[in-house]
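Below: one structure in structure tokens.
Left out: one protein chain. Kept in place: all the others.
Let's turn to chain A:
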Amino acid sequence: MAPKQKTRNPELIPGVRKVSRSKMYHKRGLWAIKAKNGGKFPVHAKQEAAAVVEEKKPKFYPADDIKKPLSNKRKPKPTKLRASVTPGTVLIILTGRFKGKRVVFLKQLTSGLLLITGPYKVNGVPLRRVNQAYVIGTSTKVDISGVDVSKFDDKYFGKQVEKKKKKGETEFFEADKQEKNTLPAEKKDDQKAVDAPLLKALESVPDLKAYLGARFSLKAGMKPHELVF
């Protein structure tokens, strides 16, 4: 970064500067610029005024004044992550069907939700989104440098929109039952692709796989506000 600009004329007290007007003229070297340009100050050639386009008068003026809402240019940012939650951290999920499970955090999605994975083989938690508020960040970190998570975003996890069916009564029940239950093979492959390097990283630390396979629970005598996670 460039160093801060030196002020040629510091303010001694509010309203009083150090160097006088004539001295400043000399300091800025305006005399040298003038001398280079033969006694006169160099001037840019005047720009041609842009041709004014005649705006056509509107044919229709509305009868009432409609109020326009104020413009809002705010762009929402993804939630600020707690310092304890960094990619590769083991998180403890607190709510939902996977409550108590210890899970690996992969990255934060643009919606602010956290992308996590069990890994699936270890504790049955698939690639999933989770809110930072329902999670405890532990201080245990896993090496996720070998994992490629660039293809996952919020759209990947959105509900699949089904094409509207024509109202045939008998077909209605059978067709519905068959389509909904299976997970597409593509998602299963994605899970395997993400988990493979993770599992290797887990093997390198003793007991880490068993740790992720176990659920967290409060036992007698554990005080959450005194526990170090």
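Definition applied: a contact is a pair of C-beta atoms (placed from the backbone, for glycine too) under 8 Å apart; a residue touches a chain by one contact, two chains touch by 3 or more; residues count from 1.
Definition applied: contacts and distances are computed from a predicted model.
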| item | value |
| --- | --- |
| "Large ribosomal subunit protein eL14 domain-containing protein", "Ribitol-5-phosphate transferase", "Proteasome subunit beta" or "Carboxypeptidase A1" - which is the UniProt name of the missing chain | "Large ribosomal subunit protein eL14 domain-containing protein" |
| Sole residue of A:31, A:156 or A:229 that reaches the chain not shown, by the stated touch rule | A:229 |
| Touching the absent chain when the full complex is considered, from A:134, A:157 or A:211 | A:211 |
| Residues in chain A touching the chain absent from view | 90, 92, 102, 138-140, 207-208, 210-211, 214, 216, 226-229 |
